[in-house]
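Excluded from the complex is one protein chain; the other protein chains are retained at their positions.
What follows is chain A.
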Amino acid sequence: MEWASQLCENRGLGSKMTDSKYFTTTKKGEIFELKAELNSDKKEKKKEAVKKVIASMTVGKDVSALFPDVVNCMQTDNLELKKLVYLYLMNYAKSQPDMAIMAVNTFVKDCEDLNPLIRALAVRTMGCIRVDKITEYLCEPLRKCLKDEDPYVRKTAAVCVAKLHDINAQLVEDQGFLDTLKDLISDSNPMVVANAVAALSEIAESHPNSNLLDLNPQTINKLLTALNECTEWGQIFILDCLASYLPRDDRESQSICERVTPRLSHANSAVVLSAVKVLMKFMEMLPKDLDYYGTLLKKLAPPLVTLLSAEPELQYVALRNINLIVQKRPEILKHEMKVFFVKYNDPIYVKLEKLDIMIRLASQANIAQVLAELKEYATEVDVDFVRKAVRAIGRCAIKVEQSAERCVSTLLDLIQTKVNYVVQEAIVVIKDIFRKYPNKYESVIATLCENLDSLDEPEARAAMIWIVGEYAERIDNADELLESFLEGFHDESTQVQLQLLTAIVKLFLKKPTETQELVQQVLSLATQDSDNPDLRDRGYIYWRLLSTDPVAAKEVVLAEKPLISEETDLIEPTLLEELICHIGTLASVYHKPPSAFVEGSRGVQHKRLPPRTGSGESTETPDVGQSGPSEAPPAVIPSQGDLLGDLLNLDLAPPTATVPSVQPSMQMGAMDLLGGGLDSLLGGDIGGSPSMGAGLGAAPAAMPASLGSAPAVGGGLGDLFDLGGGVGMPTGSYVAPKTVWLLAMKAKGLEISGTFARRGGIIQMDLSLTNKAMSVMTDFAIQFNRNSFGLAPAGPLQVLTPLSPNQTIDVSLPLSTSGPVMKMEPLNNLQVAVKNNIDVFYFSCQYPLSLLFVEDGKMDRQVFLATWKDIPNDNEAQFQIKDIHLNSDVASNKLQGSNIFTIAKRTVEGQDMLYQSVKLTNGIWVLAEMRIQTGNPNYTLSIKCRAPEVCPFVYQCYELVLKN
């Protein structure tokens, strides 16, 4: 009540100046005074008193105490007094339900009064009193009033049904008021029809599936007749109702259109817009080759133009609607470009909306005019508007190809003004123009580069960097330019950092000789000194790409970019259709479906345009001017970029480029990274040098595992993550030395090294955890990602004591093979997450397949023979194992230690043939034939398996076992 009392104070002040006697401040005892006056015998005095009561009520004072006294005044012949009393009743009946009953008798009596005004007044007021007890008494009088002889009473009663439905829907249905209401649609008085339609529409909205508003050609005909006669507001109800009707065929929809068209010249713009809505909807059904269709298109333009002569607020509402209409049917307004030219005194919201429509309407026919205007706008005072105007020039260039050259020269003129924000906007749009017309306007790059220093906004800087990177081969000092940006790398916004990273990588791929240092610098800035995960990950991906396969990197990074679409920020077609059905409503201003902002069930139904009828289908051709936007809804650019697009650094591109799959080949050491890359890049030699190094092994550890499963990425990128891990392959009793899996610097001081072993049929992961941080680490836990053989920890990670700084703990984690299975690439890859009290860290490693060779893998001879024959020869793989100086028996024993069992041995012409079998934990059998020629250190291994993808890994095991 605080604000109420404040209002009273204001009122007190106000009353000194005005002589308004009703608003004098309440003093103590005023209620009593009013009470006395209300009970006065004199009618005039009573009336004045009631007025005073209502004045207090308006201000927010509580005058409910006077309820009985006011109700006493109800029985009067004076209509003015009666109205005042009813006004009071409406406000306070709810808070005083018991006393409201006192009024019922008078209501019922008034409903039978001789004066229709009193009858209508009574039934109107009763409907506004939301007290259940009164509702019961309302039904009888309402029934009578619905059939009253006076149309004024009937129209009031029609609305009263809607009121009653709002209070008690069941009651309305039980009492059969809905049917009476339907009958009123055929009433002789247009006002009654309008109200009945309004009430029914309202009720129908809360029953989405009921066929309440049973529209058929007969009722439609009645509505159309009433449309011509009723008040403007009634026309709006009827038109809105018509819009929800679905005509049976194109003929019917044409006849409705014909009868609605005269409403377009109504003075009330709400009527006009409702009529536009009906026409836009029903036009959908008309065949396009029909003459009438063309006529209708012509008729729609002038009223829409006229809407723009209203106040700015209404103009804005109109423009938002026109924006929708232009997107749906650009041909309606294609000749009306001039009305959307901006006036200098338009408010900014009108200006911006007009600009948007101008671009949508721009075509080859009018582009010259539009450009001239836009150029003028670009020199105006309002910064926001100027920016948008410069953008608009760019959008024109992209939309109308013929104008691109002129647009570019206009933009260059604007850049010459050196007005800071104009230059920046111009550079941003020129970037888009380059994307749309590659290799066409590069001559302007020199001019752009001159303005490098004046760019202070991230978007403009990013755009400029993109241009430099993209055309690095044509800009002599591209490396200097980019280097100058690199100096303040950490102060730049993420957008700029990302662009800079990509641009320098592009530069490196184009001019590898001179820019090694630069790329190394930016990669280390991005991966090591940045906290931004996007930047870091993009850095890693580039790093990995460059180090793995620079040629592939070139293909990925410098891939052909998909062209950008001409139309940007179009409304999605289904939403557009729904919004067209809501033309003229709030939804069309917000450009949101009503369900997005209307509470409750009301208005949640999704409306759809009617389907086009068959007759016009075949002849449907774009009948717009030569270069006008075509009829088909243009592809809408997806708003969220995907990872692939991100990698290619495409701002707007749909994911069409394919990433060449990168071989999971050997990595090079970090130090050697660029050297190796450079060699192969220059020499075109893909083989690469198999120099092993552990340096990069830990790199992917910092990448969140979830990145790898991004759906758009597919196999190619998945490979990128799987490069880490095992260098030395342990086997059997021989367990490889531990290798570092997780670098301390990547994991906030936790270093993990480890290896795998199979001991007595139990698979174990041996880990060394080293704390290289300053604080104690506790709460260790471990988890595996799904993998090819379902490896999973068989128990918790047993780190019982906290790990103090510089301490190392060795843990052996037993593994089971009953975890969830997902095929990995490479097959033996394992992604691991380790958690401690500081954070969660991810790394991946590779386990030797021998880990999975089970002890009972010795196959029966006969079975072996049969199986060997049974497996198709396509599944056979041959390998060479070099430099082994063992005889066949020693080799056989050695292999047996790793559960590779020799079943038979043959000697033919000095050549030993060993037949061997291996069984994996998941039941896959692997059969092998190893040929050993005495004196030849090279063994030939043939492996046959029903799952041939395991063969290379089995071969790896052979090699490791035999060499150790």
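Basically, a residue touches a chain if its C-beta (ideal position, glycine included) is under 8 Å from a C-beta of that chain, and two chains touch if they have at least 3 such contacts; residues count from 1.
Quick note on the criterion: contacts and distances are computed from a predicted model.
Q: So one subunit is absent here. Using its UniProt record, which name fits best from "Translation initiation factor eIF2B subunit delta", "Spermatogenesis-defective protein 39 homolog", "Adaptor related protein complex 4 subunit mu 1" or "RecA family profile 1 domain-containing protein"?
A: Answer from the record: the omitted chain is "Adaptor related protein complex 4 subunit mu 1".
Q: Just name the one of A:Thr379, A:Asn837 or A:Asn922 that touches the chain not displayed here.
A: Going through A:Thr379, A:Asn837 or A:Asn922 one by one, A:Thr379 is the residue touching the chain not shown.
Q: Which one touches the absent chain: A:Ala65, A:Leu586 or A:Ala904?
A: Only one of A:Ala65, A:Leu586 or A:Ala904 touches the chain omitted from view, namely A:Leu586.
Q: Using the touch definition from the top, which of A:Lys163, A:Arg461 or A:Lys894 touches the missing chain?
A: Considering all chains, including the one not shown, the answer is A:Lys163.
Q: Which of A:Leu114, A:Ala267 or A:Leu800 touches the chain that is not shown?
A: A:Ala267
Q: Go through chain A and note every residue touching the omitted chain.
A: Given the touch definition above, chain A has residues 3, 7, 10-11, 14, 18, 20, 22-23, 51, 54-55, 58-60, 79-80, 83-84, 87, 90, 94, 117, 124, 127-128, 130, 155-156, 159-160, 162-163, 166, 191, 195, 198-199, 202, 231-233, 236-237, 265-270, 273-274, 302-303, 305-306, 309, 311, 313-314, 316-318, 338-339, 341, 343-346, 376, 379-381, 416-419, 582, 584-587, 589, 594, 597-599, 602-603 touching the missing chain.
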